[in-house]
Structure formats: C-alpha cells, structure tokens
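Okay, here's the structure, questions in a sec.
All protein chains but one are shown in place.
Labels for the chains are A and B, by order of writing; each one numbers its residues from 1.
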Amino acid sequence: MDDKATAKTRRALGMGITYLVFALLTWVLFVPGTTSEQLTTFTFNVTAGNLPPIPDLTFHTLTGIYLMVALAALAGVWQLTKGFKNVYLILGLVSVFFVLAFLAWAARDKSMNLTGMIGATLLSSIPITLAALSGVMCERSGVVNIGIEGMMLSGAFMSALIGSVTHSTWWGLIAAVLAGGLTAALLAVMAIKYQVDQIVAGTAINILTTGLTSYFSSRYLQTNGALNNPPTFDRISLPLLGKIPIVGPSLFNNTLVVYTAIVLVFLIYWLLFYTRWGLRTRAVGEHPRAADTLGINVFRMRYINVILGGMVAGLGGAYLVLSSVARFDELMTAGKGFIGLAAMIFGNWNPIGAFGASLIFGFADSLQTKLAILRVPIPSQFLLMAPYLVTMIVLAGVVGQSRPPAADGQPYEKE
Amino acid sequence: MSTQEQKATSQLESLARALLIPLLAVFTALVIGALLIIVTDDSVIAAFREGLGAGLSRSWSVIALAYGAFFTGAFGDVYHITETLRITTPYIFAGLAVALGFQGGLFNIGAEGQYFIGGLTTVYVGYSITGLPMIIHLPLALLAGMIGGGVWAGIVGFLKAKTGAHEVINTIMMNYIAIRLAEFLLDVGGPMARPGYRPVSPEIQPSAYLPQFFPSDPTIRFNVGFILALIAAIFIWWLLFKTTLGYEIRTVGQNPNAARYAGINVSKVIIVTMFISGTLAGLAASADILGVIHFMPNAFSAGYGFDAIALALLGNSHPAGVVLASLLFGALRAGATNMQGIAHIPVDITSILQGLIIIFIAAPAIIRAIYRLRGLEEGERLKLTRGWGQ
Partner (left out) sequence: MPPVLELKGITKRFPGVLANDHINLTLNEGEVLALLGENGAGKSTLMNVLYGLYTPEEGEIYVRGKKADIHGPNDAIALGIGMVHQHFMLVPVLTVAENVMLGMESVKHGFVLDREDAATKVRAISEKYGLEVDPNDLVGELPVGLQQRVEIIKLLYRSADILILDEPTAVLTPQEVEGLFEVVRSLVAQGKSVVFITHKLKEVLALADRVSVLRGGKVVGHADPKTSTERDLASLMVGREVILTVPKEPAQPKDVVLKVENLEVMGDRHRMAVRGISFEVRSGEIVGVAGVQGNGQTELVEALTGLRPVVNGKITLDGRDITHETPRVITETGSAHIPEDRQRDGLVLGYPIADNLILNTYYLPPIASGLVMHANVIAERAERLVEEYDVRTPSITTPAGNLSGGNQQKVIVARELSREVKLVIAAQPTRGLDVGSIEYIHSQLVRKRDEGAAVLVVSAELDEVLGLADRIMVMFEGEIMGIVPAEQATKENIGLLMAGVHPEAGKEAA
C-alpha cells in the first residue's frame, strides 16, 4: 500500500514538471524568433456550406505565445501545489497550448485556415482510428493483432473490386467488411486453435495479404480498368450540425464511412464497458482461467472479437477506397495498420483514447502539408516522426502508463 | 552398431526431422502457388470449358511454363545464378539478424529500420571520406553500417531491458522513425542529398566498393558481399554455439529464469543481442550499397524487415538454415522476375509463397494434418513472445 502511495505522488510530481517543461519549451522554441511587431492571422472560412463568413482572428504573435506559456506554466504550478484530478486531461490541454503557440509562430506574418486544418486532421485520422479500434477489439480479448495492416489491405482491395463490379458503394463496403473478417478468421484459427505465436501469425497475414492483393491487382485490376473504378460515397451534410460555425463544415459534412467510424468509437467503448459482451471480453483478456471457471467460453469470445476486429479493419480499408481515392493501389495502406497499433497503445487500449491518439497522429499528418505551404523551416519528416516517438515514450512509462490486458498475446489452454 | 555409428544415424535422423517440416511447408506453398496460377489463368479456364482433359493439359503447360521460367530465372545461366546469389546476400544478413534475436528470445521486427539507418551511415562514410585506400575505406564503410544498425536496434534492447517496453512495438516505431529520417536526409536539398533534383545520396567513392567477381562484365552484379554474408553466417554460428556470449544469449532466450539462476546478467544480454542483431541488419544495407547500387536512394528498402522474419522462421533460427532459406528466397525473387517476364505472372506470387511458408512453419499441425504425419514432437510449439507485457 505504501509503494502505491509513493508511486502516486511521484507520478503527480512528474506530471507537474512535465507541464512546466512544456511551458519552457514553448518559450524557448517560439519566443526568440518572433519580433513584437509580427502578427498572426487565423481564418475560419471554407467555401463549402454557404455559411455566413466569420471574421478572421488577427493578433500579435508574441502575445499569443506568451499567453500559451502562461497557461501551461499555471497548470504546472497548480499541479505541483494543489494537484489536478484528471492529470491526463490537463496534459492534453497543455499539449494543445503548445500546438496553438506553434501554429501562431508558424503563421506569423501570414494567415492560416484553422477550419481546413480541423477537417484535414479528421480525415487523416479516420483510417488510423479504424485500425486502432480493430486492435482494441482483438487485444481486449487477449489476442495480439499485428495483422491489421493486412486486414485493411484485403478490405481495400475487395471494396475496389466489388464496388467496381456492382457499381455500388454499399456492396463494396460489405465486401470490405467481410474480407477483413475473413482475414481475421485466419488469424483467429492460427492464434486460438493452433496456438501459433500471435506476432508470427500477424506477420504471416501481412505478408500473405500483401502478396494476394498485389497479385490479383496486377493480374486483373491493372489490366482491366473497369475492375478498379469503384464509385465513392457522397458527402452528407448533417442538418443543423453542419451549420455550426468553424467545426460544422469540417466535421459534419463528410461521408457515411467517416460518420460510421466516429460512431464506432463510442459504440465500441460503450459495448466494452457497459454490456455483457464487453465485460466478458475484458475478463477473457485479463484472466481467461477465471472466466473459464465461471462457465464463459474463452475460445468463442476470442473468435468473435478477433473476427469483429477484422471487420472494423476491413472498413478502414474501404474508407481508403470508397471515401477517398476511388481506386485500389498496391500497398495503399502504407503502414496505417501499424500506426493504428501505436494509437491503440497510446490510447491505452481504450476506444476513445485510441481515437484521441489517432487525431493527434492525423494532426501531425495534416500539419506537415500545411507547414510546407507556409514554408516553415521545420522538416515535415520530424513532425511525422513525433507520433512514433511519443508512443515509445508512453510505452517506456516515462510519461503516464499504458497497460495492456494481462493475458494479451497468451494462448489459452484448458487444463 | 557401434556407439559412433549410432550417434551418426541419430544425428542423421534428427537432421531429417528438422528438415521435414520446412521442406513440406515449401512444397505445399509451391503447390498452392501453382493452383493459384491455374485458377487465375484465362486460357486454363477457357480450356476447362472445352473439357476436363483439355483443361488439365492446359493447366499443366501453364504450370510448366511458369515454374520453368521460374527455374531458368533463378538458375538458368551464369547471369541468373549470380543474380540469385546477389539477391541472397542481403537476405542472409537480414535473416541472421532476426534469427539471432529469436535465439535470444527477442522479436526483432525492425530489421527494416536498422537497414535504413545502416544504409545512411554506410553511405555517408562511403561518399564523404576521400583519398583512403580500399583496404581501409571499405572496412570503415562496413563498420559504419554495422554501428548504425546496431545502435538503432540497441536502443530498443535498452528500453526492453530497463523499462520492459516490448521490442515488437518499439522496433515498429523505430522503423517509421528511420524511414522519415532517411527521407529528411535524402530529400532534395537535404543534408545528405546530392546536388540536383533527385532525392538520392551522392555516389560513394570507388574505394568503398565491394569488389565484383566479374569486373569485365558490368551486367553481373555479383560481388564479395556474398562471401561476407557467408562469413557472417559462420561467425554467428560460432558466436551462438561456441562462445560464452552465445551460451548466455541462448540461455536467456530459452529460459530467462534459469539464466538468472545461472548468474547471467539478463539485461545486458538483451541489449547486446539487440545490438548484434542490428549490426547484421545494417550489414544488409552495406551489402546493397557498397556492392550493388553505390548510392542510397530515398525509397530504399525492398521489404527486408518482413522477409527476414520469414527467413529466420524457415531457417529455424539457425545460421545454416538461414543461409539455405535465403538461397531459396533469393531464387524465388530472381525466378519470379523472370516468371513475370515470360509467363506474365506477377512477382507478388513470392509474397504469397512466403506468407504461406510462415503459416505452415508456425503451425506445423496443419502440415501434419495434410500429410497425416504422426508422432513428430507433438507438444512442440513455436513460442517467441509473451504478449506485450514483460
């Protein structure tokens, strides 16, 4: 009990110091290069949606940066003296202060469209979110899934093929979900029935699906363009929500797949923590033998979860095709499955946390295109590296702790 | 029978046992590959419409053409044989990297990233230093590749030993960081890019070239790197099975509790294992750069990270097995290129074969069920990782 108490105070102390470090970093990085005359302009208008224009926000760059430094420092001092209740929420806020200061600095003497930024962030985060959700579902039941990439790839391929053949986005979507589920079933059989090392099984799935999709792609899709010309989902502007200034046009004027992904985040969260299925899933992932002694079929729960998780990954593949580029390209997932895995860990195996992490990763992605336009002297590659670095830091337990389900990756054997 | 004869037969028997599953796995994968080629061939489908006999004979000729092209592509003439061996070279290094990790109970899924970093360090030494004789410059460039890859993997080993952070996730993260880092350095106008508009490094000095075996014929790219790879395999075999460090690595890999009992510093061994594993992945890059392409392009890797895992599994994490598996994969890749040229079968068939081979090796129960094998080490199961936790 004593150990726990000291660990708690040490973590509280560490958090406070982290906030202060953020404040200091903001100062050191952005103040020296800024003169007191420079102005930053944030704009909020987008062409879509026919909304009444919102006035631009123009302010002294330095003032903005100082404000952010002050807010972060205040959080640090408060944490060290009084202590916050939800330190991770505050950590998120402090990071937002840092990012805002950075944006103000990057756009000094220029203007930046924040609304466009929000939209781009959301769109880049959707496939990562779906990949992460897939991982959450599998791993909460105790099966490590590093084959997400392969499941997405199968989904993407099938959605392009079936979508093209049927000229229907819906059939394409259904085909993608089924393909993801089928690929996951292969993982499930290997991991649960044959008790294959789950990382090896996932790797095999990645290699196999890469081969199969590329093979069929070059055999059919590339030689016959009609097979790789799927329709795409239309954007749907949600009534009322779509009219909200700033966030409306970027968040609520999207395709069905985007809405589905966001709904899935909260749905899976709710299923995991508020339903019988979720309770059993978590029990099986944490202590399968305990679940077994209470008459829960461990194998069945794991099969169901892995296959459902594969279906979600398949949906992620469909997003890439049916909601984005309208064609299948070989290796088009480009590592999104692995980034999703990182987001899952970063989000502590929690659907909403994983979504938050995916948004951060998506933000880094959209920011680098934005910065290239603004010609900011920071190589975009470093921004793209940041999510991976942060994941490693989280994993090492330097800031916060990420804890996998206790039985994650261990095959279950009956006595 | 004398005891010595007995020993010899039992050794032969165990060798046969060790080879049985891998051979059947490869064979089964090739059969499935053949079926795939048949069912995706329009002429075969047309022939089957005419009749079963026509279909079967057409199937046979398609397979014969495909695997024939495949065989000539891998071993047809001097050029193809040397090309197979050239492709084999980095496979051996990368496969050894993963195999060494497996021996130490570590899953180095990051050979890709270590390959990138090894490529960067080796190419940097290769082009930036001038005026050295080959006898110094070449070893220096190789050493640079080793250190680059070694440090990159060593970081992951350190994190595992000190914080328990799982090496699989961290090596994946390090892969992406390495790729971004290479992009930054080699991007047009980047610190390591050559002047001009191509995102590639400058050419390395000829003094850092790995010597060619057929310098008179520039199309033959077979070079000393292959010999280095064989030496590396022998060295790793020696290290693993003839030295105290190898004993420590294998003990930590097989039973960390017994290692602790035996007084082995488990943390140290984990870091050292990852470091050496990384040096081998770095050498794969050195072999490609110093032996073949002589500069480093931005988009560099050919997916060695995952291939290496397949190689290590197929080779049963033994250096000799890795060399054989690498020869097979080298032949697959060289043959597949020819197969695409002649029989119009996409090269991606190699990935399919590789994926199937891993599945069959990892789940030998499937192979046993197919071939009705019994009594072959029942409880034996490949177990490399223990989840994300410790």
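Just so it is clear, contacts are C-beta pairs under 8 Å (C-beta built on N, C-alpha and C of every residue); 3 or more make two chains touch, one makes a residue touch a chain.
Given the structure is predicted, the values throughout are model-derived calculations rather than measurements.
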*Specify the shown partners of the omitted chain in the complete complex.*
A, B
_Considering the complete complex, identify which of A:Trp78, A:Tyr194 or A:Trp277 is in touch with the unshown chain._
A:Trp277
*Touch with the omitted chain, as defined above, among B:Ala262, B:Ala299, B:Ala320 or B:Ala369*: B:Ala262
*Tell me, which residues in subunit B touch the chain that this view leaves out?*
7, 10, 242-245, 247-248, 250-251, 254-255, 257-258, 260-265
_Footprint left on subunit A by the chain that the document does not show_ = 1, 3, 274-280, 282-283, 286-287, 289-296, 406, 415
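In this section, only the chains that are shown with their structure count from here on.
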*Calculate how many whole Å lie between the centre of subunit A and the centre of subunit B, each centre taken as the average of the chain's C-alpha atoms.*
31
*For subunit B, which residues are in contact with subunit A within the complex?*
36, 40, 107, 109, 159, 163, 165-166, 168-170, 172-174, 176-177, 180-181, 183-184, 187, 190, 306, 309-310, 313, 346, 348-356, 358-359, 362-363, 365-366, 381-389
_Which residues of subunit A touch subunit B once you look at their complex with the stated criterion?_
144, 146, 190, 194-201, 203-212, 214-216, 218-220, 330, 335, 338-339, 341-342, 345, 379, 381-382, 384-385, 388-389, 391-392, 395-397, 404, 406-410
